[in-house]
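Below: one structure, written as structure tokens.
With one protein chain removed, the remaining protein chains of the complex are shown where they sit.
Showing subunit A:
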Amino acid sequence: MDRDLSPQDKKDLDKFIKFFALKTVQVIVQARLGEKICTRSSSSPTGSDWFNLAIKDIPEVTHEAKKALAGQLPGIGRSMCVEISLKTSEGDSMELETWCLEMNEKCDKDIKVSYTVYNRLSVLLKSLLAITRVTPAYKLSRKQGHDYVILYRIYFGEVQLSGLGEGFQTVRVGVVSTPVGTVTLSCAYRTNLAFMSNRQFERSAPIMGIIVDHFVDPPCSGQRPATMGHPCNYRAPDEEDGFAGVQDSQEVCTTSFSTSPPSQVGCTRSFLASFTFICFCLCPAALAGADLCHPAANPNQVLHAGKEGGVLLVPAYPPHGADAHLTVEHAPNTPGSRYISPDITSTRDDGRRSASPTDPVEALNAFTRKVGAFVNRPVTQITAASLDLPFAAFAPRGLGSEENDPMVQPPDSPPCPSPLQASLHSQGSEGSGPQDDFVMIDFRPAFSKDDLLPMDLGTFYREFQNPPQLASLSLHISSQSMADDLDSLPEKLAVYEKNIDEFDAFVDMLQ
């Protein structure tokens, strides 16, 4: 099949398909970030805009896509899929859509790789931009926030559509014929949005009102259904961020086309010579090395507020002890895929930015220290002491530590409730638990002083905390007054009619 394709064409075609796959992932994930995308047109070619389209590259997304591809290309029987799912603040999740980049055996030997295939891939990307705004998940993603977030997961291999529920619809974005096969891009999306999560049936009885399945599962347990992904959320990386490995492998694309007829081989060569590339090797080992992904590290999605483009941050979920929520597992039968649920809170930007790790692995580890909902962290590397989070006592402590996990084996004394809750239980008490004896503590309002006035603010507050109801507001009196009002109405009306000239003069004065 490839024997009619020149080595240079084959190399170019592989490159086009690879970068098309990466750009496809970028377009899909960026369309699910939750806000409008805007990129500028440029009359001069910049050299880095593949397919002549301004599509920004989110480094984390590129990193995940390259990891999923693991040096392979989408090919016959090897599809690249981007799964978009929704996850609520309570931990329920639902797959919304799956975008598939596939290739079949139907070849077009006569098609020009360097021109026609490239331009058609560009048109296909434009179609993807249009279709990603049309599927139902787009509206959901625009409204993500407190109640739910949108996650993405990239995997390579066999397409999995079972999570989309019954009656899912398929839309074909487009096809591009190439000399080695036909590239097809399609989307299967859920139509039944009634919330049915498998997890609801697997959940055990909640302990202290907190859902058990928020806790850490041992890596590679394979027991829980793998439904997590990355949040569709982004921060503009700082210069110290450790994604140098990914950026080094980026290529410059300087497209230059020839207006000569395609039959002239000489002109074709001159056109091909005008492509300039940073030295790039398709060797899988090199790719893996370029990613610099330490096996024990968990590439986390580090999130700051976007510097430009204003990506909406998903607000941090209300803190409760079960927010440490991690899974790292390899999905069965899908080599190269990972389910990662990263951190989505980013309230401690300063602490993170001050770290300037030289080693990308350390950078990744540094990123994992912020714990919030959906964070994925290696339990062997992070201790609760190194974390700065509310209810740190309930953060999982290590692998197989369920017996020590306070959320699974609750401690004898209940957690300290919020100060507000405490004040409701006992007047003037602070910080006492509901099961402890009441301790009377002098209520000391802020800014109060004892020696200034005979009656200080606290005394005043206590004395007038429960004032009697106003007389006019009581039903008995109000009904009486209403009856009196009704009786006196005719007299009042007579008076007003008598003085009508005065009223008119008053109104005229106001105008």
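Quick notes on this one:
Please note the rule applied: a contact is a pair of C-beta atoms (placed from the backbone, for glycine too) under 8 Å apart; a residue touches a chain by one contact, two chains touch by 3 or more; residues count from 1.
The working rule: contacts and distances are computed from a predicted model.
Matching "Superoxide dismutase", "Vacuolar protein sorting-associated protein 29", "Autophagy-related protein 101" or "Protein O-linked-mannose beta-1,2-N-acetylglucosaminyltransferase 1" against the UniProt entry of the left-out chain gives the name "Autophagy-related protein 101". Note that of A:Ile76, A:Cys107 or A:Leu129, the residue touching the chain absent from this view is A:Leu129.
Checked against the full complex, the candidates A:Arg120, A:Arg153, A:Arg190 or A:His230 give a single residue touching the omitted chain, namely A:Arg120.
Among A:Phe20, A:Trp99 or A:Tyr138, only A:Tyr138 touches the chain left out of the display.
If you put the missing chain back, the residues of subunit A touching it would be 36-46, 49, 52-54, 115, 120, 123-124, 126-127, 129-131, 133-135, 138-139, 142, 171-177, 254-260, 267, 270-271, 274.
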